[in-house]
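Take a look at this one; I'll ask things after.
With one protein chain removed, the remaining protein chains of the complex are shown where they sit.
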Amino acid sequence: MERIAIYRREHFNAAHRLHNPDLSAAENQRIYGKCNNPNYHGHNYDLVVRVTGHVDKVTGYVMDTKVLSDLIKIHVLDVFDHRNMNMDVEPLRGINPTTENVAIAIYNILRPLIAGHLELKILLHETERNYVEYPA
Amino acid sequence: MERIAIYRREHFNAAHRLHNPDLSAAENQRIYGKCNNPNYHGHNYDLVVRVTGHVDKVTGYVMDTKVLSDLIKIHVLDVFDHRNMNMDVEPLRGINPTTENVAIAIYNILRPLIAGHLELKILLHETERNYVEYPA
Amino acid sequence: MERIAIYRREHFNAAHRLHNPDLSAAENQRIYGKCNNPNYHGHNYDLVVRVTGHVDKVTGYVMDTKVLSDLIKIHVLDVFDHRNMNMDVEPLRGINPTTENVAIAIYNILRPLIAGHLELKILLHETERNYVEYPA
Amino acid sequence: MERIAIYRREHFNAAHRLHNPDLSAAENQRIYGKCNNPNYHGHNYDLVVRVTGHVDKVTGYVMDTKVLSDLIKIHVLDVFDHRNMNMDVEPLRGINPTTENVAIAIYNILRPLIAGHLELKILLHETERNYVEYPA
Amino acid sequence: MERIAIYRREHFNAAHRLHNPDLSAAENQRIYGKCNNPNYHGHNYDLVVRVTGHVDKVTGYVMDTKVLSDLIKIHVLDVFDHRNMNMDVEPLRGINPTTENVAIAIYNILRPLIAGHLELKILLHETERNYVEYPA
Partner (left out) sequence: MERIAIYRREHFNAAHRLHNPDLSAAENQRIYGKCNNPNYHGHNYDLVVRVTGHVDKVTGYVMDTKVLSDLIKIHVLDVFDHRNMNMDVEPLRGINPTTENVAIAIYNILRPLIAGHLELKILLHETERNYVEYPA
C-alpha cells in the first residue's frame, strides 16, 4: 500500500509589519513598501497542515485529525491568534515575519510533536493571492 | 423596468484592536476578549459595495464598475489598506473599529461620491465567518 | 442612524432522507428521487445567522458575535451536528427534513433566544448549489 | 408562516464584447475600454436563481429544485453556454451584453416559466468581483 | 516536453459512520467520538481526480476531461452519491469509511480504467477543513 497524505485546515488572525532592523529605513521601505508601515497591518491566515504516512489498519486513519487539530490549536493558534507577530509571538522573536518565515517557524514548532515516521508539510495562506508551502 | 443592483468586491488588509477608552481595562477585556489584545491583530477585509438604480439606455450599465472601483480605491483602499485602524485612518479617529463601525465609516465616505438617485449599501467581511451589511 | 445586519457563519454535518409517511412509496420516489434512498445520505450544512438592529454606542456591536456563536453552538450545533435528522433531532420530530423545513426549525429555536427588538434571518446551505433564506 | 426563498446556483461559459452600435468607435472605447476589444473575451458566469413563496405542506418544498434546475438548463444554459452572446444567443439579439442586460434577459426568459405566485430574482456573477441582482 | 497534470473536480453526498466491528463499543467511541454516532451523519464530498501524462499532439489534451468526467460519473458518483457508505456501496463492503479508506477505494476503482502510462492521484475533501491525497 502506498502512502497517503491528510490535510487539516485551521485559521488565525494576526498583525505584523515587515522590517529588517539591519537595514536602513530607506532600504526597508524600498524592499517592503507598504508592508513596512510602522503601525502594523494584519491578515486572516489560513494554515493547512499536511501529514503523510500509511493508513493504520485498526483505525483507518493516518493520524486522528482531532489529535492533529488539538496540537495545532495548543501549539500554534493559542500562540499566534489575535497577536502581533513582531512583538508577542515567542517563536518569532528576532525573525522578520514574512509568510516564508512564519511557515518555517510553524513547521519547527510542529515537527517534534508529530511522530517521526510521518512526513510534515505546512501551507500558509496570507491572502487569497499569496501563500507558501514548506518544505517544497 | 425595475431597479437592478450591481456589486463590486474589493480587498484590504489592516490591523486593529477593539477598545473603548471610556471603559475600564477589565470591562474592555470582558467585552472584547482577545480582540482587546494591546498590540493589535489584523484581518483581510473583503469589501463589497452595492449600488442600485436603473440601467442606462446608452451604456447598459447602472454605473461603470471601473468608475466605482476607482472611487473605492482612492477614497477607501488608499486610506485603509496596510494601515492600523486605531492609529492611522482619519475617518476612524475616535471610533472603535468594530466591523459595524468600519462599515458605517466606509458608507459615509462613499455616499457623497455616488449620485444621489442611486442607493448604496456596504457589505464588509472581517473573516469568512463574520460580516456585516449597512444599511440593513 | 440606520439599522445594520451582522452575519455569523457556522457549520454542521448531518444525515437525512426526504420522505413523507403520508404518501405511498411510489409517490415518495417520484417526488424525492435519490433523496428518498432508505439508508440516508448526508451533507455539510453551512448555517448563516443574520441579526439586524442598531449599533450599541458603548460596544460598537449590534450583538456580540461571540454570544451569538455560543447560542448557535449550544442550541443548534450540539443538537444537529453528526446526527441523523430523521431519527435523532428532537426539534425535527415528525418533520420531513427538507432544507426549507430545517431552516424554519432553526429559526424557531433561535428566535426566542435573541432579543425581540433584533430581526432574525436564517440562511442554510445544503450544498454549494442549493440554499434557502428564512424569512425571505 | 412567513415566506421562504430557495436559491439554485448554475454555471455557464460564454464569450462577449461590450459595444453599442449607435456610438462611435471612440465613444465605445472610452466607455467600455478593453471590454470593447473586437475579437471578444469571455467569462465563467455563475447564475443564481432565487424563488420565494410558501412551503408546500405535502412536499416540504417551495418548489422542487430539480424542476427549477431543469427549467434553467433547458431555457438558459442550453441557450447561453459555450456561445457568443453578441452573435449566437437569440434572447440577446440587439442587446449589448453587459452583466445587467444579461441578467434582465434571463429574468425575462424564466419569469413566464415560474408559477405567478412565486417571486423571482436573478443574481449573475460575471467574475468574483462583479455581479448583479435583478430585480433589486 | 515535461509531463503535465490535469485535474477534474466532481461532487457527491453520502452518509456514513466510523466504526470498527473488531473493537468494543467503548473503544469505537474513544477513537471516533461523534463520528461513531449509530444513526450516521453525512458530508458533501468534493472529489478531485488528477491524471498526469504528456500532451497529445493532435488533441492538445493529456486526456479528454469529458471522458474522465464520464468515467468518474459511471464508476464512482453513480455508486456513492446519495448512498450510505456503511451499507449501500459495494466497493466499501467490510471497509470502515474513513476519508483515507474512501479515497483508496476510489483510486482502486479508477486505476484500471485509466491508461497505464498515465499517473493517477485522488484528492478527497470530506469538509473544507479535512481532506486527503492518495497516493501522497
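Going by the order they are written in, the chains are A, B, C, D and E; count residues from 1 in each one.
We adopt the following convention: contacts are C-beta pairs under 8 Å (C-beta built on N, C-alpha and C of every residue); 3 or more make two chains touch, one makes a residue touch a chain.
It should be emphasised that the depicted structure is a prediction, and the values quoted were computed from it without experimental measurement.
Within the entire complex, contacts from the absent chain reach the displayed chains A, D, E. Only one of D:30, D:82 or D:111 touches the absent chain when the whole complex is considered: D:82.
Where chain A meets the chain that is not shown, the touching residues are 18, 20, 22-23, 31, 33, 95-101, 103-104, 128-136. Annotation for chain E: contacts to the undisplayed chain at residues 1-10, 50, 52, 55, 58-62, 64-66, 119. Remark: the residues of chain D touching the chain excluded from display are 11, 13-16, 34-35, 37, 39-44, 81-84, 87-88, 127-128.
We take it that only the chains that are shown with their structure count from here on.
Compared with chain C, the chain whose C-alpha mean position is the greatest distance off is A. The central chain of the assembly on a C-alpha centroid basis is C. Chain geometry summary: the mean Cα position of chain A and that of chain C are 34 Å apart. One simple way to say how far apart two chains are is to compare their mean CA positions; for chain C and chain D this gives 28 Å. Each of residues 128 in chain B touches at least two other chains.
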